[in-house]
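Before any comments, here is the structure.
With one protein chain held back, the other chains of the complex are shown just where they sit.
Order of writing sets the chain letters: A and B. Residues in each chain are counted from 1.
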Amino acid sequence: MDPFLISVLSNIGLFSFLALSAWLLLIGGEISFGQQAYFAFGAYGGGIATAVWGWPFPLALLWGAGLGAGVGALVAWPAARLSGVHYAIATLAFAELTRASLNIFRYQRDVDGYLTGPDGANGFGDIRWVYETGIAPGTYLALIAGLLFAVITAIALASRFNLLAQLRMVGEDPILAGMQGLHVLRWKVGAAAAAGAIAGLGGGLYAHLATYVEPAQFSVMTGVHAVAYGLIGGLGTALGPILGVLIDIGLLESLRALAAYRMIVFGGLVALILILRPRGILDESLVAKVRAWARR
Amino acid sequence: MLKIRDVQTSYGKIAALKGVSLDIEDGGLTSLLGPNGAGKTTLIWTIAGILKAQAGSMKINGEDILGLKAHQIVSKGIVTVPENRLVFPEMSVTDNLIAGAFSRHRDKGGIESDLEDVLTRFPRLRERADQLAGTLSGGEQQMLAVGRALMARPKILLMDEPSTGLAPIIVEEIFEIIGRLRDEGRTIFLVEQNAHMALKYADRFFLLEQGKVTFSGTPGEVDEKEVLERAYLGARKAG
Partner (left out) sequence: MLDLVQNTVDGIAAGAAYALLAIGFTLIFGVMRRLNIAFGPSIMVGVFLGAWVHAQWSAGLVGAAVATFIGALIASAYIERLSFAAIRGDAALASMASSFALWMQLEQGVALAFPGRTTAFPGLPALPDLETAGLFLRGDDIMILAVAGIVLIALHRLIYHSHFGLEMRALADNPEAARVAQVNTKRVAFLTFCLAATVGAVAGVLIAAADGQISPKFGLWATLKGLIAMMIGGLGSLRGALLGGLVLGVVEAQAQWYLGAAAREIIVYGLLFVCLILLPAGLAGVRDTGAARKL
(Lines give C-alpha, C1' and ligand atoms only; values in the text may rest on other atoms or scores of the structure.)
Protein backbone atom coordinates (compact mmCIF):
# COMPACT_ATOMS: atom_id res chain seq x y z
CA MET A 1 0.00 0.00 0.00
CA ASP A 2 1.16 3.47 -0.83
CA PRO A 3 2.99 4.81 2.26
CA PHE A 4 1.31 8.17 1.89
CA LEU A 5 -2.12 6.56 1.97
CA ILE A 6 -1.10 4.57 5.04
CA SER A 7 -0.10 7.79 6.74
CA VAL A 8 -3.39 9.50 5.90
CA LEU A 9 -5.46 6.54 7.04
CA SER A 10 -3.49 6.33 10.26
CA ASN A 11 -4.24 9.98 10.91
CA ILE A 12 -7.91 9.43 10.26
CA GLY A 13 -7.87 6.50 12.63
CA LEU A 14 -6.13 8.38 15.42
CA PHE A 15 -8.36 11.42 15.15
CA SER A 16 -11.35 9.10 15.18
CA PHE A 17 -10.51 8.09 18.74
CA LEU A 18 -10.60 11.73 19.76
CA ALA A 19 -13.81 12.37 17.83
CA LEU A 20 -15.53 9.31 19.35
CA SER A 21 -14.47 10.47 22.77
CA ALA A 22 -16.12 13.86 22.32
CA TRP A 23 -19.17 12.26 20.69
CA LEU A 24 -19.83 9.98 23.63
CA LEU A 25 -20.02 12.98 25.91
CA LEU A 26 -22.26 14.83 23.48
CA ILE A 27 -24.66 11.88 23.58
CA GLY A 28 -24.61 12.20 27.33
CA GLY A 29 -25.62 15.81 27.03
CA GLU A 30 -22.29 17.51 27.66
CA ILE A 31 -20.08 19.50 25.34
CA SER A 32 -16.45 18.93 26.16
CA PHE A 33 -13.79 21.14 24.63
CA GLY A 34 -11.18 19.26 26.59
CA GLN A 35 -10.90 15.68 25.35
CA GLN A 36 -7.45 16.52 24.04
CA ALA A 37 -6.29 16.47 27.67
CA TYR A 38 -7.01 12.75 27.98
CA PHE A 39 -5.43 12.21 24.58
CA ALA A 40 -2.36 13.91 26.08
CA PHE A 41 -2.47 11.75 29.20
CA GLY A 42 -2.56 8.69 26.99
CA ALA A 43 0.26 9.96 24.81
CA TYR A 44 2.56 10.99 27.63
CA GLY A 45 1.59 8.09 29.86
CA GLY A 46 2.00 5.48 27.17
CA GLY A 47 5.19 7.07 25.91
CA ILE A 48 6.76 7.18 29.37
CA ALA A 49 5.75 3.60 29.95
CA THR A 50 7.63 2.22 26.96
CA ALA A 51 10.45 4.74 26.55
CA VAL A 52 11.36 5.33 30.18
CA TRP A 53 10.06 2.35 32.10
CA GLY A 54 10.54 -0.25 29.39
CA TRP A 55 7.04 -1.65 29.68
CA PRO A 56 5.61 -3.87 26.94
CA PHE A 57 3.57 -1.97 24.40
CA PRO A 58 0.13 -3.46 25.14
CA LEU A 59 0.54 -2.65 28.81
CA ALA A 60 1.57 0.90 27.94
CA LEU A 61 -1.56 1.35 25.84
CA LEU A 62 -3.68 0.00 28.66
CA TRP A 63 -1.95 2.35 31.06
CA GLY A 64 -2.63 5.32 28.75
CA ALA A 65 -6.29 4.37 28.42
CA GLY A 66 -6.56 3.86 32.15
CA LEU A 67 -5.06 7.28 32.87
CA GLY A 68 -7.53 8.83 30.45
CA ALA A 69 -10.42 7.05 32.15
CA GLY A 70 -9.29 7.92 35.65
CA VAL A 71 -8.61 11.57 35.02
CA GLY A 72 -11.76 11.87 32.94
CA ALA A 73 -13.88 10.52 35.77
CA LEU A 74 -12.08 12.68 38.30
CA VAL A 75 -12.81 15.82 36.31
CA ALA A 76 -16.38 14.82 35.50
CA TRP A 77 -17.37 14.18 39.07
CA PRO A 78 -17.33 17.79 40.29
CA ALA A 79 -18.15 19.11 36.82
CA ALA A 80 -21.26 16.95 36.45
CA ARG A 81 -23.37 19.54 38.22
CA LEU A 82 -22.54 21.94 35.41
CA SER A 83 -24.08 21.93 31.99
CA GLY A 84 -23.97 23.71 28.69
CA VAL A 85 -21.45 26.53 28.43
CA HIS A 86 -20.23 26.04 32.00
CA TYR A 87 -19.30 22.43 31.39
CA ALA A 88 -17.72 23.27 28.04
CA ILE A 89 -15.51 26.01 29.49
CA ALA A 90 -14.66 23.92 32.56
CA THR A 91 -13.38 21.13 30.34
CA LEU A 92 -11.52 23.69 28.24
CA ALA A 93 -9.95 25.08 31.40
CA PHE A 94 -8.83 21.65 32.54
CA ALA A 95 -7.37 20.84 29.14
CA GLU A 96 -5.46 24.10 29.00
CA LEU A 97 -4.34 23.50 32.57
CA THR A 98 -3.01 20.14 31.44
CA ARG A 99 -1.21 21.68 28.50
CA ALA A 100 0.27 24.46 30.61
CA SER A 101 1.38 21.91 33.20
CA LEU A 102 3.00 19.73 30.56
CA ASN A 103 5.00 22.78 29.55
CA ILE A 104 6.83 22.57 32.87
CA PHE A 105 6.68 18.80 33.34
CA ARG A 106 10.14 17.31 33.30
CA TYR A 107 10.64 13.62 33.89
CA GLN A 108 13.82 12.31 32.41
CA ARG A 109 15.71 9.17 33.22
CA ASP A 110 18.83 7.60 31.87
CA VAL A 111 17.79 4.84 29.48
CA ASP A 112 20.64 3.01 27.75
CA GLY A 113 22.86 6.01 28.15
CA TYR A 114 20.40 8.55 26.79
CA LEU A 115 18.35 10.98 28.80
CA THR A 116 14.79 10.05 27.92
CA GLY A 117 11.47 11.47 28.92
CA PRO A 118 9.27 14.56 28.75
CA ASP A 119 11.20 17.83 28.84
CA GLY A 120 8.56 20.47 29.37
CA ALA A 121 7.93 22.72 26.41
CA ASN A 122 10.79 21.08 24.55
CA GLY A 123 8.60 18.05 24.14
CA PHE A 124 9.01 14.35 24.59
CA GLY A 125 10.94 12.52 21.92
CA ASP A 126 12.49 9.11 21.38
CA ILE A 127 9.28 7.17 21.85
CA ARG A 128 10.80 4.60 19.62
CA TRP A 129 9.22 1.31 20.59
CA VAL A 130 7.50 0.85 17.21
CA TYR A 131 10.69 1.43 15.25
CA GLU A 132 12.91 -0.56 17.51
CA THR A 133 10.67 -3.57 17.17
CA GLY A 134 10.53 -3.05 13.41
CA ILE A 135 6.78 -2.82 13.04
CA ALA A 136 5.88 -1.68 9.53
CA PRO A 137 3.60 1.30 9.06
CA GLY A 138 1.06 -0.95 7.38
CA THR A 139 0.98 -3.24 10.38
CA TYR A 140 0.58 -0.33 12.75
CA LEU A 141 -2.30 0.96 10.66
CA ALA A 142 -3.92 -2.43 11.02
CA LEU A 143 -3.46 -2.14 14.78
CA ILE A 144 -5.06 1.30 14.83
CA ALA A 145 -7.92 0.08 12.68
CA GLY A 146 -8.35 -3.02 14.78
CA LEU A 147 -8.52 -1.12 18.06
CA LEU A 148 -10.85 1.47 16.56
CA PHE A 149 -13.08 -1.34 15.38
CA ALA A 150 -13.00 -2.83 18.86
CA VAL A 151 -14.12 0.48 20.37
CA ILE A 152 -16.96 0.80 17.86
CA THR A 153 -17.99 -2.78 18.56
CA ALA A 154 -18.03 -2.06 22.27
CA ILE A 155 -20.28 0.92 21.63
CA ALA A 156 -22.54 -1.20 19.42
CA LEU A 157 -22.77 -3.78 22.21
CA ALA A 158 -23.66 -1.02 24.64
CA SER A 159 -26.37 -0.03 22.22
CA ARG A 160 -27.65 -3.58 22.09
CA PHE A 161 -27.92 -3.75 25.86
CA ASN A 162 -29.80 -0.46 25.91
CA LEU A 163 -26.93 1.28 27.67
CA LEU A 164 -26.53 3.86 24.94
CA ALA A 165 -30.24 4.64 25.00
CA GLN A 166 -30.05 5.30 28.70
CA LEU A 167 -27.08 7.60 28.20
CA ARG A 168 -29.05 9.45 25.52
CA MET A 169 -31.92 9.89 27.95
CA VAL A 170 -29.58 11.38 30.50
CA GLY A 171 -28.22 13.60 27.76
CA GLU A 172 -31.54 14.79 26.42
CA ASP A 173 -33.21 15.55 29.71
CA PRO A 174 -31.46 14.65 32.96
CA ILE A 175 -34.44 15.54 35.13
CA LEU A 176 -36.82 13.41 33.10
CA ALA A 177 -34.22 10.65 33.05
CA GLY A 178 -34.01 10.78 36.83
CA MET A 179 -37.78 10.42 36.90
CA GLN A 180 -37.40 7.20 34.94
CA GLY A 181 -35.09 5.78 37.55
CA LEU A 182 -31.68 6.56 36.06
CA HIS A 183 -28.82 7.52 38.37
CA VAL A 184 -27.80 10.61 36.43
CA LEU A 185 -24.48 11.33 38.18
CA ARG A 186 -23.26 7.78 37.71
CA TRP A 187 -24.06 7.92 34.02
CA LYS A 188 -22.31 11.24 33.49
CA VAL A 189 -19.17 10.14 35.30
CA GLY A 190 -19.27 6.73 33.62
CA ALA A 191 -19.56 8.29 30.19
CA ALA A 192 -16.68 10.63 31.00
CA ALA A 193 -14.52 7.71 32.09
CA ALA A 194 -15.30 5.74 28.93
CA ALA A 195 -14.66 8.81 26.79
CA GLY A 196 -11.40 9.44 28.62
CA ALA A 197 -10.34 5.85 28.05
CA ILE A 198 -11.03 6.08 24.33
CA ALA A 199 -9.10 9.33 24.03
CA GLY A 200 -6.26 7.92 26.14
CA LEU A 201 -6.02 4.84 23.95
CA GLY A 202 -5.82 7.05 20.87
CA GLY A 203 -3.18 9.17 22.52
CA GLY A 204 -0.99 6.18 23.31
CA LEU A 205 -1.22 4.97 19.72
CA TYR A 206 -0.46 8.46 18.47
CA ALA A 207 2.64 8.94 20.60
CA HIS A 208 4.20 5.72 19.38
CA LEU A 209 3.53 6.47 15.75
CA ALA A 210 4.75 10.05 15.91
CA THR A 211 7.66 9.19 18.26
CA TYR A 212 7.60 12.80 19.42
CA VAL A 213 4.92 14.70 21.28
CA GLU A 214 4.86 18.19 22.74
CA PRO A 215 2.32 20.12 24.77
CA ALA A 216 1.44 22.50 21.93
CA GLN A 217 -0.05 19.59 20.00
CA PHE A 218 -2.85 19.22 22.54
CA SER A 219 -4.44 22.59 21.99
CA VAL A 220 -7.93 24.03 22.26
CA MET A 221 -8.26 23.90 18.49
CA THR A 222 -7.74 20.15 18.54
CA GLY A 223 -10.41 19.83 21.17
CA VAL A 224 -12.97 21.96 19.41
CA HIS A 225 -12.31 20.04 16.21
CA ALA A 226 -13.04 16.82 18.05
CA VAL A 227 -16.48 18.07 19.07
CA ALA A 228 -17.14 19.49 15.62
CA TYR A 229 -16.55 16.11 13.97
CA GLY A 230 -19.42 14.55 15.87
CA LEU A 231 -21.71 17.49 15.28
CA ILE A 232 -21.02 17.38 11.55
CA GLY A 233 -20.94 13.66 10.95
CA GLY A 234 -24.03 13.10 13.03
CA LEU A 235 -25.02 12.45 16.61
CA GLY A 236 -27.21 9.48 15.76
CA THR A 237 -24.48 6.86 15.61
CA ALA A 238 -20.86 6.19 16.51
CA LEU A 239 -20.10 6.27 12.81
CA GLY A 240 -21.05 9.94 12.81
CA PRO A 241 -17.85 11.35 14.37
CA ILE A 242 -15.78 9.08 12.12
CA LEU A 243 -17.63 10.42 9.11
CA GLY A 244 -16.78 13.90 10.35
CA VAL A 245 -13.09 13.03 10.51
CA LEU A 246 -13.27 11.50 7.04
CA ILE A 247 -14.86 14.60 5.61
CA ASP A 248 -12.23 16.88 7.10
CA ILE A 249 -9.09 14.88 6.41
CA GLY A 250 -10.51 13.38 3.25
CA LEU A 251 -11.25 16.86 1.96
CA LEU A 252 -7.74 17.91 2.88
CA GLU A 253 -6.29 15.20 0.75
CA SER A 254 -8.61 15.47 -2.22
CA LEU A 255 -8.08 19.23 -2.35
CA ARG A 256 -4.30 18.96 -2.34
CA ALA A 257 -4.08 21.58 -5.04
CA LEU A 258 -6.22 23.88 -2.97
CA ALA A 259 -4.53 22.95 0.28
CA ALA A 260 -4.14 26.58 1.20
CA TYR A 261 -7.90 27.04 1.01
CA ARG A 262 -8.85 23.82 2.73
CA MET A 263 -10.17 25.40 5.91
CA ILE A 264 -12.15 27.92 3.94
CA VAL A 265 -13.80 25.17 1.95
CA PHE A 266 -14.26 22.88 4.95
CA GLY A 267 -15.62 25.70 7.09
CA GLY A 268 -18.12 26.73 4.46
CA LEU A 269 -19.16 23.13 3.87
CA VAL A 270 -19.73 22.57 7.56
CA ALA A 271 -21.77 25.74 7.97
CA LEU A 272 -24.00 24.70 5.08
CA ILE A 273 -24.42 21.14 6.35
CA LEU A 274 -25.42 22.39 9.76
CA ILE A 275 -28.12 24.64 8.33
CA LEU A 276 -29.73 21.66 6.66
CA ARG A 277 -28.99 19.07 9.30
CA PRO A 278 -28.44 20.64 12.72
CA ARG A 279 -27.71 17.31 14.37
CA GLY A 280 -25.22 16.25 11.74
CA ILE A 281 -25.47 14.10 8.65
CA LEU A 282 -26.18 10.80 10.40
CA ASP A 283 -28.63 12.25 12.88
CA GLU A 284 -31.09 10.48 15.14
CA SER A 285 -34.06 10.66 12.78
CA LEU A 286 -32.03 9.20 9.90
CA VAL A 287 -30.79 6.40 12.12
CA ALA A 288 -34.32 5.75 13.35
CA LYS A 289 -35.55 5.54 9.76
CA VAL A 290 -32.76 3.13 8.84
CA ARG A 291 -33.55 0.98 11.85
CA ALA A 292 -37.25 0.92 11.03
CA TRP A 293 -36.45 -0.02 7.44
CA ALA A 294 -34.08 -2.77 8.57
CA ARG A 295 -36.74 -4.20 10.81
CA ARG A 296 -39.07 -4.88 7.88
CA MET B 1 -50.51 5.26 51.37
CA LEU B 2 -48.29 8.31 51.09
CA LYS B 3 -48.31 10.54 54.16
CA ILE B 4 -46.92 14.05 53.76
CA ARG B 5 -46.45 16.10 56.90
CA ASP B 6 -45.37 19.74 57.24
CA VAL B 7 -43.17 19.69 54.18
CA GLN B 8 -41.29 22.91 53.51
CA THR B 9 -39.43 23.53 50.28
CA SER B 10 -37.68 26.73 49.31
CA TYR B 11 -35.99 28.08 46.21
CA GLY B 12 -33.12 29.96 47.74
CA LYS B 13 -34.81 32.53 49.94
CA ILE B 14 -38.26 32.03 48.47
CA ALA B 15 -40.39 29.60 50.45
CA ALA B 16 -42.66 27.78 48.02
CA LEU B 17 -44.07 25.17 50.39
CA LYS B 18 -44.64 26.44 53.89
CA GLY B 19 -45.71 23.30 55.69
CA VAL B 20 -47.81 21.06 53.49
CA SER B 21 -49.65 18.12 55.00
CA LEU B 22 -51.85 15.69 53.13
CA ASP B 23 -52.50 12.00 52.63
CA ILE B 24 -52.61 10.15 49.36
CA GLU B 25 -54.67 7.06 50.03
CA ASP B 26 -54.31 3.81 48.16
CA GLY B 27 -56.64 3.35 45.25
CA GLY B 28 -58.56 6.22 43.73
CA LEU B 29 -57.73 9.67 42.53
CA THR B 30 -56.57 12.36 44.94
CA SER B 31 -56.49 15.78 43.40
CA LEU B 32 -54.51 18.87 44.40
CA LEU B 33 -56.06 22.11 43.25
CA GLY B 34 -54.93 25.66 43.63
CA PRO B 35 -54.22 28.92 41.86
CA ASN B 36 -51.05 29.58 39.90
CA GLY B 37 -47.99 29.92 42.02
CA ALA B 38 -49.51 28.07 44.96
CA GLY B 39 -46.72 25.52 44.87
CA LYS B 40 -48.42 22.55 43.21
CA THR B 41 -45.55 21.68 40.87
CA THR B 42 -43.09 22.30 43.69
CA LEU B 43 -44.87 19.68 45.76
CA ILE B 44 -44.80 17.14 42.93
CA TRP B 45 -41.10 17.75 42.36
CA THR B 46 -40.44 17.41 46.08
CA ILE B 47 -42.20 14.07 46.25
CA ALA B 48 -40.45 12.97 43.05
CA GLY B 49 -37.07 13.69 44.58
CA ILE B 50 -36.07 16.41 42.12
CA LEU B 51 -36.28 19.07 44.82
CA LYS B 52 -35.14 18.63 48.37
CA ALA B 53 -37.48 19.60 51.17
CA GLN B 54 -35.92 21.59 53.97
CA ALA B 55 -38.29 20.26 56.62
CA GLY B 56 -41.15 17.87 57.20
CA SER B 57 -41.61 14.21 56.44
CA MET B 58 -42.88 12.00 53.63
CA LYS B 59 -43.60 8.35 54.28
CA ILE B 60 -44.92 5.67 52.02
CA ASN B 61 -46.43 2.82 54.03
CA GLY B 62 -44.32 3.89 56.97
CA GLU B 63 -41.08 4.10 54.99
CA ASP B 64 -39.30 7.46 54.98
CA ILE B 65 -38.71 8.86 51.51
CA LEU B 66 -37.82 12.47 52.18
CA GLY B 67 -34.36 13.24 50.79
CA LEU B 68 -34.24 10.32 48.42
CA LYS B 69 -33.02 11.10 44.93
CA ALA B 70 -35.22 10.91 41.86
CA HIS B 71 -34.16 7.47 40.73
CA GLN B 72 -34.61 6.09 44.22
CA ILE B 73 -38.16 7.43 44.40
CA VAL B 74 -38.95 5.61 41.17
CA SER B 75 -37.70 2.37 42.65
CA LYS B 76 -40.24 2.83 45.46
CA GLY B 77 -42.99 2.73 42.84
CA ILE B 78 -43.72 6.45 42.77
CA VAL B 79 -43.76 7.51 39.12
CA THR B 80 -44.17 11.03 37.84
CA VAL B 81 -45.80 12.36 34.69
CA PRO B 82 -44.29 15.84 34.66
CA GLU B 83 -45.75 18.97 33.16
CA ASN B 84 -43.94 20.38 30.10
CA ARG B 85 -41.08 17.93 29.77
CA LEU B 86 -43.17 15.05 28.61
CA VAL B 87 -41.04 13.05 26.22
CA PHE B 88 -37.53 12.43 24.95
CA PRO B 89 -38.01 14.14 21.62
CA GLU B 90 -35.13 12.52 19.74
CA MET B 91 -36.21 9.01 20.63
CA SER B 92 -38.99 7.00 19.02
CA VAL B 93 -42.35 6.42 20.66
CA THR B 94 -41.47 2.81 21.36
CA ASP B 95 -38.10 3.74 22.83
CA ASN B 96 -39.77 6.35 25.03
CA LEU B 97 -42.13 3.71 26.37
CA ILE B 98 -39.34 1.25 26.99
CA ALA B 99 -37.46 4.03 28.74
CA GLY B 100 -40.22 4.15 31.30
CA ALA B 101 -39.48 0.58 32.29
CA PHE B 102 -35.77 1.00 32.91
CA SER B 103 -36.25 0.64 36.61
CA ARG B 104 -37.40 -2.92 35.88
CA HIS B 105 -34.91 -3.60 33.14
CA ARG B 106 -34.31 -7.17 34.14
CA ASP B 107 -37.90 -8.18 33.63
CA LYS B 108 -37.65 -8.52 29.83
CA GLY B 109 -40.77 -10.62 29.37
CA GLY B 110 -42.83 -8.35 31.55
CA ILE B 111 -41.65 -5.28 29.68
CA GLU B 112 -42.67 -6.81 26.34
CA SER B 113 -46.16 -7.62 27.53
CA ASP B 114 -46.57 -4.24 29.24
CA LEU B 115 -45.51 -2.54 26.01
CA GLU B 116 -48.26 -4.47 24.23
CA ASP B 117 -50.77 -3.40 26.86
CA VAL B 118 -49.87 0.26 26.59
CA LEU B 119 -49.98 0.25 22.79
CA THR B 120 -53.39 -1.43 22.98
CA ARG B 121 -54.61 1.10 25.48
CA PHE B 122 -53.41 3.96 23.25
CA PRO B 123 -54.01 2.93 19.62
CA ARG B 124 -52.73 6.28 18.40
CA LEU B 125 -49.33 5.50 19.91
CA ARG B 126 -49.27 2.15 18.17
CA GLU B 127 -49.80 3.93 14.85
CA ARG B 128 -46.81 6.15 15.53
CA ALA B 129 -44.60 3.59 17.24
CA ASP B 130 -41.50 4.31 15.13
CA GLN B 131 -41.92 8.07 14.90
CA LEU B 132 -39.65 10.40 16.84
CA ALA B 133 -41.56 11.54 19.89
CA GLY B 134 -40.77 15.18 19.19
CA THR B 135 -43.00 15.03 16.11
CA LEU B 136 -46.14 14.04 18.03
CA SER B 137 -48.95 16.45 18.79
CA GLY B 138 -49.43 17.82 22.31
CA GLY B 139 -52.18 15.39 23.18
CA GLU B 140 -50.24 12.44 21.79
CA GLN B 141 -47.16 13.44 23.78
CA GLN B 142 -49.27 13.57 26.92
CA MET B 143 -50.60 10.09 26.17
CA LEU B 144 -47.06 8.92 25.57
CA ALA B 145 -46.01 10.34 28.92
CA VAL B 146 -48.84 8.54 30.67
CA GLY B 147 -48.05 5.32 28.81
CA ARG B 148 -44.42 5.62 29.76
CA ALA B 149 -45.32 6.06 33.40
CA LEU B 150 -47.50 2.96 33.25
CA MET B 151 -44.54 0.98 31.92
CA ALA B 152 -42.88 1.41 35.29
CA ARG B 153 -45.77 -0.47 36.96
CA PRO B 154 -46.28 2.38 39.39
CA LYS B 155 -47.78 2.03 42.82
CA ILE B 156 -48.56 5.73 42.82
CA LEU B 157 -48.90 7.92 39.72
CA LEU B 158 -48.07 11.59 40.21
CA MET B 159 -49.56 13.69 37.41
CA ASP B 160 -48.68 17.35 37.04
CA GLU B 161 -51.29 19.36 35.13
CA PRO B 162 -51.92 16.94 32.26
CA SER B 163 -54.34 19.41 30.66
CA THR B 164 -51.73 22.11 30.10
CA GLY B 165 -51.69 23.53 26.61
CA LEU B 166 -54.20 21.08 25.23
CA ALA B 167 -57.40 21.82 23.32
CA PRO B 168 -60.58 21.18 25.35
CA ILE B 169 -61.56 18.15 23.32
CA ILE B 170 -58.14 16.59 23.88
CA VAL B 171 -58.33 17.47 27.56
CA GLU B 172 -61.53 15.46 27.79
CA GLU B 173 -59.82 12.54 26.09
CA ILE B 174 -56.90 12.65 28.51
CA PHE B 175 -59.16 12.83 31.52
CA GLU B 176 -61.19 9.90 30.24
CA ILE B 177 -57.96 7.94 30.20
CA ILE B 178 -57.16 9.08 33.72
CA GLY B 179 -60.67 8.13 34.80
CA ARG B 180 -60.23 4.66 33.38
CA LEU B 181 -56.97 4.27 35.25
CA ARG B 182 -58.73 5.25 38.42
CA ASP B 183 -61.51 2.78 37.78
CA GLU B 184 -58.87 0.05 37.47
CA GLY B 185 -57.98 0.72 41.08
CA ARG B 186 -54.75 2.65 40.60
CA THR B 187 -53.54 5.29 43.05
CA ILE B 188 -53.32 8.63 41.31
CA PHE B 189 -52.24 12.01 42.68
CA LEU B 190 -53.42 14.60 40.21
CA VAL B 191 -52.28 18.19 40.35
CA GLU B 192 -54.48 20.38 38.21
CA GLN B 193 -55.28 23.95 37.34
CA ASN B 194 -58.39 22.77 35.54
CA ALA B 195 -60.36 22.31 38.76
CA HIS B 196 -63.62 21.55 36.99
CA MET B 197 -62.27 18.47 35.21
CA ALA B 198 -60.31 17.37 38.24
CA LEU B 199 -63.37 17.47 40.49
CA LYS B 200 -65.30 15.36 37.98
CA TYR B 201 -62.91 12.47 38.49
CA ALA B 202 -61.46 12.97 41.97
CA ASP B 203 -62.36 10.79 44.91
CA ARG B 204 -60.99 13.42 47.25
CA PHE B 205 -59.16 16.68 46.89
CA PHE B 206 -56.95 19.20 48.64
CA LEU B 207 -56.65 22.91 47.99
CA LEU B 208 -53.18 24.44 48.03
CA GLU B 209 -52.93 28.17 48.53
CA GLN B 210 -49.67 30.04 48.97
CA GLY B 211 -47.70 27.01 50.00
CA LYS B 212 -50.17 25.53 52.48
CA VAL B 213 -53.14 23.18 52.32
CA THR B 214 -56.18 25.21 53.24
CA PHE B 215 -59.07 22.96 52.37
CA SER B 216 -59.84 19.32 51.77
CA GLY B 217 -62.87 17.24 51.07
CA THR B 218 -64.70 15.02 48.62
CA PRO B 219 -66.39 16.43 45.52
CA GLY B 220 -69.84 15.23 46.52
CA GLU B 221 -70.00 16.97 49.86
CA VAL B 222 -68.77 20.48 49.00
CA ASP B 223 -70.08 23.43 47.10
CA GLU B 224 -68.23 23.05 43.83
CA LYS B 225 -68.68 26.69 42.93
CA GLU B 226 -66.92 27.88 46.06
CA VAL B 227 -64.09 25.43 45.55
CA LEU B 228 -63.64 26.53 41.96
CA GLU B 229 -63.51 30.15 42.99
CA ARG B 230 -60.83 29.53 45.53
CA ALA B 231 -58.95 27.21 43.19
CA TYR B 232 -58.73 29.78 40.45
CA LEU B 233 -58.68 33.02 42.36
CA GLY B 234 -57.36 32.16 45.76
CA ALA B 235 -59.21 32.78 48.99
CA ARG B 236 -60.53 36.26 49.28
CA LYS B 237 -59.16 38.04 52.27
CA ALA B 238 -61.73 39.05 54.85
CA GLY B 239 -62.69 42.71 55.07
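We adopt the following convention: contacts are C-beta pairs under 8 Å (C-beta built on N, C-alpha and C of every residue); 3 or more make two chains touch, one makes a residue touch a chain.
Just so you know, these numbers come straight off a predicted model, no measurement behind them.
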| item | value |
| --- | --- |
| Where the missing chain makes contact, among the chains that are shown | A |
| Candidate in contact with the missing chain, chosen from A:Leu9, A:Ala142, A:Val270 or A:Leu286 | A:Val270 |
| Given A:Trp23, A:Tyr44, A:Trp63 or A:Phe94, the one touching the chain that is not displayed | A:Phe94 |
| Contacting the left-out chain in the complete assembly, out of A:Leu141, A:Ile155 or A:Val227 | A:Val227 |
| Touching residues on chain A - with respect to the absent chain | 26, 29, 31, 78-79, 81-86, 88-90, 92-94, 96-97, 100-101, 103-104, 121, 220-221, 224, 227-228, 231-232, 260-264, 266-271, 274-275, 278-279 |
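We adopt the following convention: only the chains that are shown with their structure count from here on.
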| item | value |
| --- | --- |
| For chain A paired with chain B, centre-to-centre distance based on mean C-alpha positions, whole Å | 42 |
| Chain B-touching residues of chain A, taken from the complex the two chains share | 162, 165-166, 168-169, 172-173, 175-176, 178-184, 279, 284-285, 288, 292 |
| Contact set on chain B toward chain A in their complex | 48-50, 69-71, 74-75, 79-80, 82, 85, 88-92, 95, 98-100, 102-103, 105, 130, 132, 148, 152 |
